[in-house]
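Supplied in structure tokens, the structure appears directly below.
With one protein chain removed, the remaining protein chains of the complex are shown where they sit.
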Amino acid sequence: MTNTTSPANSMDPLALELCALSKTFKLGGGMLHKPQTLKAVNEVSLRVPRGQVMGLVGESGCGKSTLAKMLLGLTPPSSGDVLINGKAIVNANQKALARHIQPIFQDPYSSLNPRQRIAQIVGLPLRIHALGTPREQAAKVDQMLDLVGLPKRAAQQYPGQMSGGQRQRVAIARALIMRPDLVICDEPTSALDVSIQAQILNLLLDLKDEFGLTYLFISHDLAVVEHLADRLAVMYLGQIVEEGTREQIFTAPRHPYTQALLASALTPEPGLGVPDIGLGAGQPDPTQPPSGCAFHPRCPIAQPQCSEQTPKLSAITHASGQAFGKGSQARVACHLA
Amino acid sequence: MTDSLTPSATALQSQLTPAWQTRLWRSTLNNRSLAIGLLIIASLGIVALLAPWLAPHDPYLQDTANRMVPPFWHDTGSWTHPLGTDRLGRDYLSRLIFGARISLFIGLVVALISGLIGTTLGVLAGYFGGRVDAVVSYLLTTRLAMPVVLVALAMASLIGGSMLTVTLLLGLLLWDRFAVVARSATQQLRDAEYVQAAQALGCPLPYILLREVLPNIAGALIVVATLEVANAILLEATLSFLGMGVQPPSPSWGLMIAEGKTYMFFQPWVITIPGGALFMLVLAINLLGDGLRDLSAPGGRNE
Partner (left out) sequence: MSNLSTAEHSAATSSPLLTVKQLRVDLPVAKGTLHAVRGIDFHVERGEMLCLVGESGCGKSMTSLALMGLLPRKAQVNADCLNFDGVDLLTVPERERSNLRGARMAMIFQEPMTALNPAYTLGNQLSEALRRHQRVSRQAAHDRALYLLKRVGISAAEERMRQYPHQLSGGLRQRVMIAMALMCEPDLIIADEPTTALDVTIQAQILHLLRDLQQEFGTAIIFITHDLGVVARIADRVAVMYAGEVIETASAQALFKAPSHPYTQGLLRCIPTPGKTLPGSRLQAIPGVVPSLVGKIEGCAFCNRCDQADERCRTTPPLQAVAGEHFSRCHFAHQLASPAPLNDQEVTS
């Protein structure tokens, strides 16, 4: 491993590839109860091309955060492989992994240690990986803080002295100081005010171009995802139910869940009212996923076969498939798509 | 923190707020019980440190000609022995001053030993969970099932009481609250995003535990520590009173009370003076602990 990781490792066109990745948790269990199993992530396969933003959307509990944790090496997968730049990361050294993939978390109030100065927080990756002399490290920290738009004096402050937007800038500086290839953004703006959200989204876009980054952008805010993402994967109960380019998903969603998600995104247009999206009131229990298609109890167009057969995530050709150009393969898991 | 206060708190943060050390210092001065507790303990600490220079007499020097001299406020009292003498004619004030050394030493060392044991066990249990947690919880239950005074008495009578035995025994016995507090505090922090960020960086485990976790649970642990200091001081006095703690002629306050108990009805000051000193010290430590708890509790009285 060299000290300067080249941002664009042109060996492999895919920055990230997930192959049938699963994570099963055992819940409860004791002398009297059988432990329940929770398939938080169920056979997820996904390919993220280098330099692109892959959006990952889904409701809370759909497994998107567990997925992020597995990618970051924070929890081992139950089965399946994660390939970063074409190399498997299961059993890889955490330090080696950290050079390639870094997180930006949701809550800037809990992602920074309140007892450390900003300079310490941002410089931590360099210290842990012993990159450069203390003087070089300090210079790098200053340069990074400048890049994310923080004043020099911020280095000596504590997180408690900063606003939410500033803290998120610190978190971004920490994630990028080692020049990773891939950044996992786990709802990076959902704890921020809208006026600050725009600042952070602009910053993320600028830094992506500057460092040639690949983002896996996890969010529940479809407007934000549409603004940022090149490709989009929709998760429901641990599985990807639809994947495609931004245009494919937003103009011609195939899966009824994707359609419901898009319908429930409220744009600031008065007079449209709140759409009736036609999903039942119940939310599924992930420990007892429905048989067949996991979405069928809430699906407005479910057929008898949906409760019996599990639909496979298979490639589809859009009616207007030509318009999206070559290589824009889309996949959907629905019998009726 | 209540929901209603969060918006104002975030508005405040948009401005440059002083660093947490400055805020801590300011709120310390604003907290009355903390200030009083700190004042008493600091003065007792100085007295204990400077004991050889402050004590008017040698605390061990027996003067059989002047036995049971009452304190200065009695008609027969004198300023030679401001707080009188005991049944062997030793100066009571000097014994009291040297006794403070024993109490503070035992209190601090016991809290240090038990804090080390309890925090280590608690942090490990909280961070790893699962089997580690099960083992620690088992140890904790076992420990909680043992009555401290009885076990300490039995052990001291086996080994023989001395200051060292008392300190070690109490240190090995009083770690339970540290473990409980450290465990639950660590459990809450384990999933904190800054801990995850450190894990994702490949930080070694000791770094995560010592630099990311420990500083953020230290507040709660310090509160426990103050209470355990008070607890240890009282237990030392109890054991010494029962004859299994610090041995004569050492001037332990518990021992002074024990030695004075036969004179209690005619010369009550032989009991009330060391008893009062003990009361003051424990009260001061508890005030300090209370004040610290207010400071460390988010949304507490000093918000």
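Think of it as A and B in the order they're written, each chain with its own count starting at 1.
Going forward, a residue touches a chain if its C-beta (ideal position, glycine included) is under 8 Å from a C-beta of that chain, and two chains touch if they have at least 3 such contacts.
For clarity, every value in this text was computed on a predicted model and none was experimentally measured.
**Q** If the hidden chain were put back, which of A:Leu14, A:Leu74, A:Leu201 or A:Ile316 would touch it?
**A** Counting the whole complex, the residue in contact with the absent chain is A:Leu201.
**Q** Taking the full complex into account, find the residue in A:Arg47, A:Lys87, A:Arg179 or A:His220 that is in contact with the omitted chain.
**A** A:His220
**Q** If the hidden chain were put back, which of A:Leu261, A:Ala294, A:Leu313 or A:Ala333 would touch it?
**A** A:Leu261
**Q** State which residues belonging to chain A touch the missing partner chain.
**A** Within chain A, the residues touching the omitted chain are 59-60, 163-165, 193-199, 201-202, 205, 220-224, 226-228, 246, 250, 260-261, 263-277, 279-283.
Convention: only the chains that are shown with their structure count from here on.
**Q** If you average the CA atoms of chain A and of chain B, how far apart do the two points sit, in angstrom?
**A** Distance between chain centres, rounded to whole Å: 49 Å.
**Q** Could you please specify the touching residues of chain B with respect to chain A in the complex?
**A** Contacts found on chain B: 10, 13-14, 16-20, 192-194, 196-204, 207, 211-212, 215-216.
**Q** Flag every residue of chain A that touches chain B in the complex, lowest number first.
**A** Per the touch definition, chain A meets chain B at residues 69, 72-74, 93-98, 101-103, 105-107, 110-116, 124-125, 128-129, 157-158, 160-164, 171, 174.
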